[in-house]
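In this view, the complex is presented without one of its protein chains, the others remaining in place.
Up next is subunit A:
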Amino acid sequence: MSDFLPTGIQLTYLVAASLFIFGLKKLGSPATARNGNVIAAVGMLLAIVATMLDQHVLNYEMILLGLAIGSGIGAIAAYKVQMTEMPQMVGLLNGLGGAASALVAVAEFWRLLDSGAPVPLDVNISMLLDVLIGGVTFTGSFLAFAKLQGLISGSPITFPLQQQFNLVLLAAYVTGSIYLIMTPDSLPIFLGVVAVSLVLGVMFVIPIGGGDMPVVISLLNSLSGIAAAAAGFVVMNNMLIIAGALVGASGIILTEIMCKAMNRSLFSVLFSAFGTAGGAGGAAGGAAIDQTVRSIDPEEGAMMLGYARSVVIVPGYGMAVAQAQHSVRELSDQLERMGVDVKYAIHPVAGRMPGHMNVLLAEANVPYTQLYDMDDINPQFEQADVALVIGANDVVNPAARSDTNSPIYGMPILEVDRAKQTIVIKRGMSTGFAGVDNELFYKDKTTMLFGSAKDMVSKLVSEVKQL
């Protein structure tokens, strides 16, 4: 009878794990996603309640207080955050999850130290891995947050002997770990290993540029899951292991999708600041510079849009920065009322994290049925009368397809140049993230509307209304 409760707890974990999987599955379709999220949350609640019933958990008041404080902070943050700041938010939450996982290992180490019990080898190794992965996730995420928030420069930060410094850190971690496996009760060495792990997290994100943040956020997402799984190995809890593995897998999938969308390998994203090979920019597209662009005013633009049969809108991060998504939605509503077929073409790296642009448009009430992924929309550009590019640059640069010398060659792009006409709304002729000139702007079929995205789109709306 005495093992009735532990069995009940384990069975509850089994239910909770099933709810996680079921919830994640439902997150895969827009119609059921909200339910899926609720189902996963219920699974989490069950798991927490079951754990509170554990016979070893006696410290109810303090734990409930901790849960209440955490819930309060989490709820406030979730309702205050702007949709444009979603990458920062996810980055921060990743970091907290990683920190919590690492703390579990540190607390367990301290408990074993106080009790004087011998530390089993497998627990020891799990603790060391947990501290490393959790620590890297913690500081790496906070640094990514600082870069996205603009607290520190988004450009890669490098200094002399950086790689050597990293190798020394890694060697210190390995040496410390080996020492601890042989002498598990050395507190100073353990704390040293923790410190080294935290510094490694900083060193991991510091050389990565702001443009590569979608990859970094995805990778840290994966790491936060793996850290939780490692914590599961420390306290031998299947629930942590399963949930951590699920998150680890999802993060890795998203990381791979982001890398593919930027035509970069994970290795080059993580280490490109070091290898100066490539030297982006250089002689790229130098021949095209003396060509002229055709600039039009909003009235002309409105005519082209209003009398088109189909329009594809290509939003870029520039649109989000200008907060023009609501005006864009107004424009597309107005066009639809006039019988124009309007679609949105979303490049995978249009925002600052996977799927970010879709969220920003959803916030502006654009129905998700109007949003098309790159692979679905590209064959349709040829039938489109007008492609309207708003604040996007590198992701519509045809050089990625044709110019083998271009640094962005091979990157999958939205093929707006195949549309019958292209209107580009842009502040000026400056280059995009990749720092390359865009030959799209010089094509005969392309016309430019110079101005801020918000102004220009608002003007288009009022001009279209007068047609």
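Here is the rule we go by: a residue touches a chain if its C-beta (ideal position, glycine included) is under 8 Å from a C-beta of that chain, and two chains touch if they have at least 3 such contacts; residues count from 1.
We take it that contacts and distances are computed from a predicted model.
Student: The hidden chain: which UniProt name fits, "proton-translocating NAD(P)(+) transhydrogenase", "Succinate dehydrogenase", "Beta-ketoacyl-[acyl-carrier-protein] synthase family protein" or "Nucleoside ABC transporter membrane protein"?
Tutor: "proton-translocating NAD(P)(+) transhydrogenase"
Student: Have a look at A:Ser177, A:Ser224, A:Ser327 or A:Thr422 and name the one touching the chain we're not showing.
Tutor: Considering the complete complex, A:Ser224 is the one touching the chain left out.
Student: Have a look at A:Met89, A:Cys259 or A:Met456 and name the one touching the chain we're not showing.
Tutor: Answer from the full complex: A:Met89 touches the omitted chain.
Student: Where the complex has a chain not shown, which of A:Gln10, A:Asn37 or A:Gln323 is the residue touching it?
Tutor: A:Asn37
Student: Which listed residue, A:Pro6, A:Gly66 or A:Gly410, touches the chain dropped from view?
Tutor: Touches the omitted chain: A:Gly66.
Student: Applying the definition given at the start, please give the residues of subunit A touching the unseen chain.
Tutor: 17, 20-21, 23-25, 27-31, 33-34, 36-38, 40-41, 44, 47-48, 51-52, 54, 56-59, 62-63, 66-67, 69-71, 73-75, 77-79, 81, 83, 86, 89-90, 93-94, 96-97, 99-101, 103-104, 106-111, 114, 120, 122-123, 217-218, 221, 224-225, 227-229, 231-254, 257, 346, 348, 351, 353-356, 358-359, 362-363, 365, 367-369, 371, 373
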